[in-house]
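Excluded from the complex is one protein chain; the other protein chains are retained at their positions.
Up next is subunit A:
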Amino acid sequence: MATSHQASGIQAARLDAAGIAENFSDLHPPYDAHEAAVAADRCYFCYDAPCMTACPTSIDIPQFIREIQAGHPESAARTILEQNILGGMCARVCPTETLCEEVCVRETAEGKPVEIGRLQRYATDTLMAKGEHPFTRAAATGKKVAVVGAGPAGLSAAHRLAMLGHDVVVYDARSKPGGLNEFGIAAYKTTNGFAQREVDWLLQIGGITMDYGQKLGEDLSLDALKEAYDAVFLSIGLAGVNALRAPGEDMDGVRDAVDFIAELRQADDLTTLPVGRNVVVIGGGMTAVDAAVQSKLLGAENVTIAYRRSREEMGASRFEQDLAASKGVKLMFNVMPVAVHGSGAAAEIELEYTQVADGKVSGTGETLRLAADQVFKAIGQTLEGQPEALALEGRKIKVDASGRTSVAGVWAGGDCASGGEDLTVTAVAEGRDAAMDIHSSLMG
């Protein structure tokens, strides 16, 4: 018997298994062959195509779409994967509405871009369904490279290095590879264990050894890695989480959104995953939306995203905002948390309206209270546990355009490194480019 939406507190089983299955099905169902051909036919094969320029991994989009149109999605997949070995995941999770599809000339012409993401998924899924790995390793170089962090940047770097003939060991603090692909993205964007399947497929290249439960600073040290390997690539992500810094933050029911999402992604049965009746998510990025939407999909009655700036400044794209709204999430702008109230467990959150002057947010003095038995903090993640020897830029590891850190023989990429947006696709590009630079440096 399912618990109802209205049951107070943090409860499991607000929906039955069928309701959960429906809510967490594929956000964008895959194309069949005919749909793909029709969607591909809309591509104008632009000269010096804007979509390709907008792609952080510079996939030759007109080329792969033409290959789909001409009936060989396997070649299309190869075109994609040559540039972006995690093209399957990026097809699912890329905010295409702010990247390739935003600049598609058909978006300009008619407000309906070519559905590049779904086409990319069609191509990569077709290839992966055959269990084929389209790349082979170059002759062994005898060089060894350590990659720390098995997220998108690390996997991308590892694959490229292995392909170039180097032997790679990938360390990760968790017990599973994938990083945010596995632990940090909304479930409806990557269904049926895709993150793990993709890693398994990627590892078919050979030459990559995975070593889990190895945390930098605890089980591993940079010095030891430098000693043992010819090069080190760090892709440790952002392990820290910003605090609310408001009274009541330590009450039961207040937690980090990333932990909730990770728990959700690892849950075997989502009907057993508890969620509040009245959920308030603090923040304005993709993590906030992912936490809010999934709370709603688990059966929470009221879910609110409270963001301290205006809609225009929200990190989550308009598509994500609309997705949240369509699932029944309420979006509040220009409000910031000032306190969580309750006796031991959160019951209400007090928000203060804000104004933004010269980019700085300040409270107006007017407050409101929302019922909140669960509060998720999604106000940004921070670098944590990085080796002290590395110079920082802002709050990230300082790297140059090739991913080189301030320490010779050490490269970094992905969310932990400076430059670029914190996106899967950006991480893949940084991992790949660092791998190319490591290769030239080792073989130079």
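By our rule, a contact is a pair of C-beta atoms (placed from the backbone, for glycine too) under 8 Å apart; a residue touches a chain by one contact, two chains touch by 3 or more; residues count from 1.
Everything that follows uses one rule, which is that contacts and distances are computed from a predicted model.
Only one chain is not pictured, and the protein name UniProt records for it, out of "Peptide ABC transporter permease", "dihydrouracil dehydrogenase (NAD(+))", "MinD superfamily P-loop ATPase" or "NADH-quinone oxidoreductase subunit J", is "dihydrouracil dehydrogenase (NAD(+))". Note that of A:Val105, A:Ala262, A:Ala345 or A:Met436, the residue touching the chain absent from this view is A:Val105. Set against the missing chain, the residues A:Asp32, A:Asp48 or A:Glu227 yield one that touches it, A:Asp48. By the touch criterion stated above, the residues of subunit A touching the omitted chain are 34, 37-38, 40-41, 44-50, 69, 105-106, 108-109.
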